[in-house]
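First the structure, which I've put down as structure tokens, then a few questions once you've had a look.
The complex appears here without one of its protein chains, the remainder shown in place.
As written, the chains take the letters A, B and C, and residue 1 is the first residue of each chain.
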Amino acid sequence: MSVAPVPSALPESSSDGFARLSRTRFLLSNEFGLILLIAAFALLFAVYTSGFLSVFNLFSLGRNAAVNIMIGLAMMTVIVTGGLNLAVGAIGVCAAMGCGWLLQILGLPWPVAILGGLALGAGLGAVNGWMVVRTGLHSFIITLATMSIFFGVMIFLTRAEAFRDFPEAMTAFGKMRLLTYLSPLLLLTFAVALALAWLYRFTVTGREMLAAGANPAAAELSGIRVGRAIILCHMLSGLLAGIAAMMLVTRNGAAIPSMAGQLGQDWLLPAFLGPVLGGTLLQGGKVSVLGTVLGAFLVTMLSSGLLMLQVGAFWVQTFLGLMLLVAVLLDKARRSWLARRNLA
Amino acid sequence: MTTIFRTMGLAALMGGAAATAALAADDSKLALVPGGPHPYFAAWEPAGADAAQEFGLAGSDYKVPQRWELAQQNQLLESLLSQGYNGFMIFPGDPVGAVATAEELAEFGAPVIAGGGCYKDPSPAAFCLGTDTGNSAYLGTKELLAAMGDGEKRIAHFTGFLVDPNTQLRIDAVNRAAEEAGATVVQVIADIDAPEPAEEKINAYLAAHAGDVDGIVTTAWVPAVVAANALRRMGDTGIHMVGIDHDEVVLAAIKEGIIDGTMIQNPYGQGYIGSFALARMRSGCTVKEDAPFGSNALTDKFIDSGTAYVDASNVDGYLDTMREETARILADFEATYLSCP
Amino acid sequence: MTNLARLSRTDWFGPLLATILAVLLIQSLSANFLSAYNIQILLLAIAVNALVAYSQMIIIAIGQMNLSVGAIGGLAAISFAGAMEVWGLPAPLALTFALLIGLGCGALNGVLIRITGISAFVITLATLSIFKGINLGITEAQPFYGIPEGVKRFGGAVLVGPVPWLLVPTLLVTAILWFTLRRLPVGRFILAVGSNDHAAGLSGISVGRTVIIAHAISGLLAAIAGVLVVARLQIGQPSIGDDWLILSFAAPVIGGAILAGGHVSTTATFLGVVIVAIITQALVLFSIDPFLVQVVLGVLILAAVGLNKLRAGAATGGR
């Protein structure tokens, strides 16, 4: 099966030969490659920078990774359908601002406000999905338009003013340190990732999403309600974008319209880096939750490490771009090598 | 421009030498972190370097987030702390949203001050060293109103990022000054402290409403540059304008008589004095509770880094103005604001 | 009647109609709209935005997308300004240098896409990051100010009446592009590859070379746009190009381009740019919240693709 949520959940092996094959496969897999890369870079940064292994850096690395992974997962759920969601950032900011509005203007208790914000995220995602299904257009163009619309309406309604009166309970969560270096945000992200892995591997809905993404025509003729599956994927994406935004809100203690940059565009790079490095195919139908988690983590670690190496903050982006390029090239090489060896 | 500031720094030093002679080399590794890339902050870099050399610090480095974005600034600050920086002057990416990170820095024992713009109280920042932006905008508007002379006074106000805590202060100040003089602010255009949106919105506005405006006040760097250019392009419109900051375009426009003047701020002084203060705080000084702080909408611990109006009469000597200002503040800074062991 | 029917089938007819209606409507509501200075501002916006739109259009024509349009434009812009300020190159040399940078970046996109077979989306996302990073790395986000007077004058000068000189390169490019896509084999190849790359290959067209050429042209156009922005802003600002992405898709799509490739229209894309410029301008004119510009742009994209879909549906008779 295509899903590799955790290494232990590899395809069942019916024979010894297959077990050996799957072990080789794992060693050649994207996930394993990412683990190697993470280990190698961690070593590099630990040796060549002072403070990379400091408690605070590990803590802040984990906290930043938590958000980036969540953003990556939000994109991943749509990539599953063979589509894209350019509006992740815009939806995330809308969810955060929605939460702030409920809290500050309506005076609702914060758990309700958070749920409201998440519902808004999921709702906007569903709007995307519905339009993609109804128009039959590629999600790229739909979400390009809605990214503009969602963000514009949000800015119009809020007058671009931040909501800043968040209760201590929420902001404390963002600063909380478990065992001195672990952010609860990271634990939350892991929980969500596990839930997604379970969804894709062990539920009908998840399987239907994958089937609808891999080959919508075949899926429909096999009795899957493809339209519904795609709307669900977009909804899930909106929900996860909302969660990522809530994490940023608790971290900053404010819901800021510019938190994802103009139109939420600043989320796009982390959003794609995670899944693409993690081996989720842009064509859809295959997903690797573990790969996305590792990919997003690698990216966060790299940008943190590059800052520490003092290569100059301004060059970090170039390195990330090169990294993405090298990673996809390696993945390509690995795939074709596998294909040759497997079949020749 | 760097050299200009270096000479300026040396001048400032002479004024403040008495106060600083006692400082020995220490392990203060300071970071001066703006909210994002912006020409205004460029002067922090030479200021930090000069201060580090003068006061014998391990370093006072200007570190810029890649983009004008809170998340970028947070990540940079976290990284700098991990790298061993132990004192921070920060322009908060968001007056509230940036507090959380400042608190974390403070928890690790690093003194934090706000520079250029302020945190919203309560915050761990010892004080906020910046232009009294409200006052600067107020004075600038007054100068504009004076330059406009008699007759109808309709003002357009072009200002910076709404996420910048100063922007609202400026809008309020301009409105207040206009009200006092019986003038009306007919348009406020904000969020245009980047060239392209500024170019588009200001030009579009002037294209449509040049006849409905008698004066322009700009309270952010880029809008000042763009508006000055637009007025030059439009030729004789009878529109008066007071800009802000010392961009070459603005200064040239003053000399050519296209605009009336500009409100100079003192970023170099912020960087220089900020470094000094952080170093002193690291060596045990504390901020006096009863110091004569100013206050604004965000904080009650405000120190004005100085502002001055420059017009055609003194545009060539504007540097002297700032030099004097920096020297003046530094001279009695320690005595006024710090209590040292 | 049949003439009208034939006209209505062309790509540029709808946008042209929309443009005329918009102009009439806005003019009737605000006499300032057609004032000389306002027209000049409108034309300045069109001059740059049209090139940005073309840069994307040529990639849409081969059925791909180029996320790095803005990054290439920005890099070319700061190369242009930097070459003049730091190296003291005369403007024509700096211009050549900047255009070569754009051409090179575009060609690099094309080569990478071709030799790796990875989707243009991923490749240009990576190069977007690389080009933008190089831009920031060189400039440290500080603008170059050393723009020679000649360039500044060019940026501010008017040719005749309200028509700015900046519009001249854009009009030239429009004509050349129109001719290329209509009459030159290379333009036809680009459309053929976009329509059906397999068939194009069987017809003896070198698909790889065509893809690379299209990307190189895209890079070149983005570079021209970047240079024009420098002339207009009179500084080499590193943030040039940051907000081009949506616009670059909006105008071709409003102009009836099919994202799957094989069909674009230069004239209709130009009109798309005009419509966007007029609406943006109108919002300011009526003191409508500038924040709504984004919303309008998004709605325009949706409306345009929706209409195209309907039109395609009507043409083939049913679903």
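The criterion applied here is as follows: a contact is a pair of C-beta atoms (placed from the backbone, for glycine too) under 8 Å apart; a residue touches a chain by one contact, two chains touch by 3 or more.
As a working rule, contacts and distances are computed from a predicted model.
Trainee: Assign the chain not included in the display its UniProt protein name, restricting the answer to "NADH-quinone oxidoreductase subunit L", "Sugar ABC transporter ATP-binding protein", "MnhB-related membrane protein" or "Heme exporter protein D".
Mentor: Going by UniProt, the chain not displayed is called "Sugar ABC transporter ATP-binding protein".
Trainee: Wait, the hidden chain, what does it touch out of the ones we have here?
Mentor: A, C
Trainee: Tell me which of C:L93, C:I115, C:A199 or C:I288 is the one touching the absent chain.
Mentor: In the full complex, the listed residue that touches the missing chain is C:A199.
Trainee: From the list A:L210, A:V276 or A:L298, which touches the chain that is not on show?
Mentor: Selected residue, touching the omitted chain: A:L210.
Trainee: Could you list which residues of subunit A touch the chain missing from the display?
Mentor: That gives, for subunit A, the contact residues 1-2, 11-15, 17-18, 21, 198, 202-205, 207-208, 210-211, 214-215, 217-225, 281, 285-286, 339-340, 342-344.
Trainee: Which residues does subunit C use to touch the chain missing from this display?
Mentor: 179, 183-186, 188-189, 191-192, 195-196, 198-206, 213, 262-263, 318-319
To be clear about the criterion, only the chains that are shown with their structure count from here on.
Trainee: Looking only at which chains touch which, which shape fits best: line, ring, star, complete or other?
Mentor: Contact pattern: complete, every chain touching every other.
Trainee: Calculate how many whole Å lie between the centre of subunit A and the centre of subunit C, each centre taken as the average of the chain's C-alpha atoms.
Mentor: Roughly 31 Å, centre to centre.
Trainee: Can you work out the whole-Å distance between the CA centroids of subunit A and subunit B?
Mentor: Chain centroid spacing, subunit A to subunit B, equals 38 Å.
Trainee: Do you know which subunit C residues sit against two or more other chains?
Mentor: 136, 140-141, 242-243
Trainee: Check each residue of subunit B and list the ones that touch at least two other chains.
Mentor: If we look for residues of subunit B contacting two or more partner chains, we find 64, 66-67, 191.
Trainee: Considering only the defined contacts, which subunit C positions touch subunit B in the complex?
Mentor: Interface residues on the subunit C side: 30, 32-33, 35, 37-38, 40-41, 44-45, 136, 140-143, 145, 156, 229, 232-235, 237-240, 242-243, 280-281, 284-285, 287, 290.
Trainee: What does subunit B use to touch subunit A in their complex?
Mentor: 63-71, 74-76, 78-79, 81-84, 94-100, 103-104, 108, 120, 161-163, 191
Trainee: Which of the residues in subunit A come into contact with subunit C in the complex?
Mentor: 84, 131, 135-138, 140-142, 144-149, 151-153, 155-156, 159-160, 262-263, 265, 268-269, 272, 276, 282, 312, 314-322, 324-325, 328-329, 332
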